[in-house]
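Missing here: one protein chain of the complex. Every other protein chain is in place.
Up next is chain A:
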Amino acid sequence: MAVITEVPSPFCGVGTDDLSIQVDGIALKVVAYGCAVNTPAFEQAIGDSNPRLAGKSVSLEVAVTQAATLLAQTKQPVIGGCATDVHGMRALLSLADRCGAVIDNMGFNAARNNFLALQDSGWMNTTLAEVKNRCDLLLVVGTDLEAIVPRFFERYLWNEAMFLDDSRQRQVIYLGKPPSGNASTSPNGQKAQVLACDDSALPEVVGVLRALVKGQPIRADKAGGIAVADLQSIADKLKAAKYGVVTWGAGALGINSHAELIVQTVSEMIKDINKGTRCSGLPLAGKEGDLTANQVCGWTTGYPARVRFSKGYPEYDPYLYDTHRMLANGEADALVWVNAFNVKAVPPESELPTIVIGRSGMTFAKEPDVFIPVGTPGIDHAGHAYRTDNVVAIRLLKLRESGLPSTGEVLSAIEAEVQGVQHAN
């Protein structure tokens, strides 16, 4: 039995890397700095490690051959999930390029709210260490932060800061969704200011806030149920702060259609604030490989996600190449589902030939044609993953000897066999 310290996590999105994990054979136990997200994800038991064809146990070689045989007969398969490490994504993109597939990562409907804003007008953003050391005012828009990132406040706010005399004096303001717990309460007892409104009122509220920051006159007294005078006080605080940070969870805004306009409005407001003082956005999106998929897809194809290779070159459409939409409209002729992180993230139901490359222990209502259990990056093999701020890549460690193959190894083996079949034809 050994305890490994300073273990980085691919699960929580913020790249926590202070975990201590006890390894006993193939059993893991988080013994320090666990949280509601990381602890169960690391401790998940390994489950059946044999590949299956329609529920029947087979060798890895047989499963790989069957997957390749299925894929070689397709014209436009869709590869969904895409939840793996950098090397797994490299192999996935290589296979997609060869097969003329469409690729789509799981969290993209949420991340799209950020990417569409980026692609239309851009933003001024910051990263976690800047928040920790510089942020004197945190505005949380439409998001229950501690539900997404349980240790956010502990690690990045109520903690030593290089440029603040007393980090407990930082102001926290919630706009929209109120916090579900007390993580945002300062160690000195100061509670976060909460200006609550329905999620559906958020577009109106951020629109008015942006106008107030710009000094535009607002005739109404209220916006989304919030007094305009209260919004004015937020605008004033943002302009008075030395280093304000505005954060949002892209997925939390999704109840609104075109939630990217909320992101855009907030981002343009931040640009306006920077005419006088400093202020930055901190989009929180992506865990379990979402941002990793976007990054690797970005440098390999030029596009962040939802790329189609069936014309021989990458084409991007953030709406059309949605796995669920393609399956529903009969636009795909096979489904490959990749998720090396989460046994509960099973593929959407489909009558199409289905190949699942999934975290060992994944179970299905309907057995796929091919299921190949793989190891989890950061547990069963080394790898790389991106953090939510999209700048820092963390080095994932191998913690145990499970014998499970990596996503990259399995997808590369499938591609090699597809190539063999293509050449034979």
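Definition applied: a residue touches a chain if its C-beta (ideal position, glycine included) is under 8 Å from a C-beta of that chain, and two chains touch if they have at least 3 such contacts; residues count from 1.
Just so we're on the same page, contacts and distances are computed from a predicted model.
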{"item": "Complex member absent from the view - protein name from UniProt, among \"Branched-chain amino acid ABC transporter permease\", \"Formyltransferase/hydrolase complex Fhc subunit A\", \"Response regulator transcription factor\" or \"CoA synthetase\"", "value": "\"Formyltransferase/hydrolase complex Fhc subunit A\""}
{"item": "Full-complex contact with the absent chain, from A:174, A:248 or A:309", "value": "A:309"}
{"item": "Residue touching the undisplayed chain, where the options are A:128, A:223 or A:355", "value": "A:128"}
{"item": "Absent chain, residues of chain A that touch it", "value": "6, 8, 14-15, 17-18, 86-87, 90, 94, 97-98, 115, 118-130, 132-134, 155-156, 160-163, 242-243, 274, 277-278, 280, 294-296, 298-304, 309, 311-316, 382, 384, 390-395"}
